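Structure record follows, encoded as structure tokens.
Here the complex is missing one protein chain, while the rest keep their positions.
Then we have subunit A:
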């Protein structure tokens, strides 16, 4: 699944190729996003695009980054034509412009995280990405309950996680952090 997308601000251009290395038009991409198995590719794409355009490094949770020298596996994305946001990324000089199967089979559920996100200037290296700055869940229907949040805290341990809500073209991020107000004198 691939297309050339030039977003409004023209900060970055994303080349996407399908399995046969054939460029698809924007219309075809949008159609694919709408027809995803769980019908949720559109929200995933909005979130992905939003964070990428701000310079964050976003990978699909559970999918390894490619290792230097190997063919690019799914879950990676490279930028073209954008100086500001990919300077810190270690890139192969001629990376294939592909988001091959990035969203393939991806489902938004409230229990499986969508993305691992790294801060933009975090000297991210695909060969050793390290822990993400946070794990991102995309929320479908309702805000998470306390029970759900606790389960996620057990699952992710020290790595923070956030919930993302997409509606009406707006992408919003929320943190639900345990706290304890101090006992005052």
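Throughout what follows, a contact is a pair of C-beta atoms (placed from the backbone, for glycine too) under 8 Å apart; a residue touches a chain by one contact, two chains touch by 3 or more; residues count from 1.
In this text, contacts and distances are computed from a predicted model.
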item	value
Protein name, per the UniProt record, of whichever chain is missing from view ("AP complex subunit sigma", "Ribosomal RNA-processing protein 40", "ER membrane protein complex subunit 4" or "tRNA-intron lyase")	"tRNA-intron lyase"
Absent chain, residues of subunit A that touch it	50-51, 54-56, 119-125, 130-134, 139, 142-143, 145-147, 149, 158-160, 162, 165, 167, 172-185
